[in-house]
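Supplied in structure tokens, the structure appears directly below.
Below is a slice of the complex: some chains, not all, each in place.
Think of it as A, B and C in the order they're written, each chain with its own count starting at 1.
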């Protein structure tokens, strides 16, 4: 079961999105066209197969507009759905439902798109010990939600920001003057619960990073034979993460090299929404 | 030339994105690995061809971290770039540059991806009178920026929210009990500077909408012969917008029917980032 | 029936107003003078005749201080009231009621003042096709509420801000170098749901604006004979708005020229509050 994010964490983002859409005057279409007390009942229907994420966001969006609306969830976050499945239903005041619909769907479609993409990788590597993970290449101010969607799709999470782990990249190494210096400086400064990961481009760099005591290694754009060598060299003394050109077609081969993680920025920055519609219920 | 958004409008979003990334402790990697006064100079380099949008966001991100950083823009927003082009350079304190890098690139890559996608349609319909336009299917709390990116790519903007125009959709019509009722109610309520657009699924509905005095018609998922008939029926008395299955392959054919606009939600909800890297300058 | 503004839109303003009044230490008078559990019941009583607006604001103010207070509305927003009418009653904890009283009355009196002023014009032009409308000359950060009050008084709303319609004024025309240039530039840039209104000072300018395709014309300070000529010239091809020196005495004459709208900034920037008191109920 997917652990939900606490409402206190996500409500501000959803509230802001509603205000962004309502503007100064509110939903002038529904307010003028639909009588004030009309009740209705609608369903979120899957148009495509995929993995669901974001129903809590949708639920909060509706409740912020009208706390008396009733949401019933049939496929909770993390569920696999097929075209035509009814994901959830929502009943109550018609104006409120239509006013919140687009914001609710924007969250639900976007996050389900990420979950679906993550699952498309996760299922191809399920036979290995590797997990698919996301990066910090996220849509501005949506990181916690996007990382939650990755979890819904069966993925793992990388750093949430610049402050919860040390990740020494090529630019840091270049300025510091070498991997050993960089890792040594990081270790001297890091708190005892902060891990250090180091990006390497070659097996030689890998050897340096291991010697300097990196907790994790980011093997950037290694081909598969070299990845295998890297895994052998690391030999369980650090976590091995492979990145670069991860697709549903390449993921299994990369995962089978024995790396612990494969990471892909596109999960959060370049996925399509999952197509979900809102239909009236008869 | 693209009209920039005023800084007062976009700075809060960029500031929030930096705080999202910095967390409570800041960039613990750069702060530990890079000496406090090291200076550097880096360039944003295009890895793929595309259209640029978001340089102001990137510039603000860097300036918020360190107002003494110097950004030089070589390809301003709206420019077409080729792989290898240097889009902009940034010089100054190395820690500050690396700390802001990811946020700056997240804005720049995301918005340039939208501009590039928009341009991919815009260039195929340049010989027609139609324009490509976006929708309200946007990433939460990024709407103004995404719509700006659409403009950078040569597109036009649809409504910015629920309150700046009336758009009567199938659900509104169903609840109101018909197109004529819906438009009549809308007109009675709307301010004199508010336009009314009505979605129609058939030529019969189109006739009703025109009779009821709609300012614009959203022709949803019409095939090309029916679009032509619709344009003939409308005959310039309302704006004609076509939506549904707009791609770089279909856009020209749809635009050639004589519609004024073709709209596509995927421009803002399902595009890939434009791949832009940050390289050291020698 | 007046369409209420959604609570999510107006609560932040009311919450801020309460915090402005409570300061750091809260209501030190009620807290020291009134026992903590004393219950009371008070009524909002009209001291003057007028039109009510802002009861939702008052209700939210009370509920934010104490969600258990019970408000009963006898004359909802938009109602005409006479001196002595009981507009609403509120019952519950005495401290909470007295602590929220001033903020509640500040909203209610101010917005009812605007509604009353609007009605003073609206009733004099009810026999014409013209409507009274407000402007952007509003009290800072109260625009949505003030425009709502105008609707409660029977008025229509003009633009809500700089971004929901184009209004080309004398200064824009002067800098652009002429009406034709200004309207042409505006049309080229405007989205398809954005109307263009142009201010004109003479019939000659009017002719230019119509030729350039303005959707609406702001006839600024025209005398009545010239207004009639303007209406004839416009002949239904654009919306005609008259502004300047609109009072309960002049409004009918201006409206009878056939204009569609008469606009008055003073409705929102220079009205008196409607005098409403809060009395104990026996």
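Simple rule for what comes next: contacts are C-beta pairs under 8 Å (C-beta built on N, C-alpha and C of every residue); 3 or more make two chains touch, one makes a residue touch a chain.
Not measured: the values here are computed from a predicted model.
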{"item": "Overall number of sequence copies in the complex as this file defines it, 3 displayed", "value": "6"}
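We take it that only the chains that are shown with their structure count from here on.
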{"item": "Same-site or different-site touching of chain B by its copy chain C, using the half cut", "value": "same"}
{"item": "Label of the chain whose CA centroid is most distant from the centroid of chain B", "value": "C"}
{"item": "Distance-to-centre winner among chains (Cα means, whole assembly as reference)", "value": "B"}
{"item": "Inter-centroid spacing, chain C versus chain A (mean Cα positions, whole Å)", "value": "44"}
{"item": "Centre-to-centre distance between chain C and chain B (centres being mean Cα positions), rounded to whole Å", "value": "33"}
{"item": "Chain A: positions in contact with at least two other chains", "value": "22-26, 31-32, 99"}
{"item": "Residue numbers on chain B that touch chain A, as the complex places them", "value": "13-14, 16-17, 20-34, 38, 40, 42, 94, 98-99, 101-103, 105-107, 109-110, 113, 136-143, 160-164, 166-169, 171-172, 174-176, 182, 185-186, 188-190, 194, 266, 269-273, 278, 280"}
{"item": "Chain C contact footprint on chain A (complex, rising order)", "value": "15, 18-19, 22-26, 31-32, 36, 64-65, 99"}
{"item": "Parts of chain C lying in touch with chain B, wherever the complex brings them together", "value": "3, 133, 156-160, 163-165, 167, 189, 191-195, 197, 215-216, 239, 241, 260-261"}
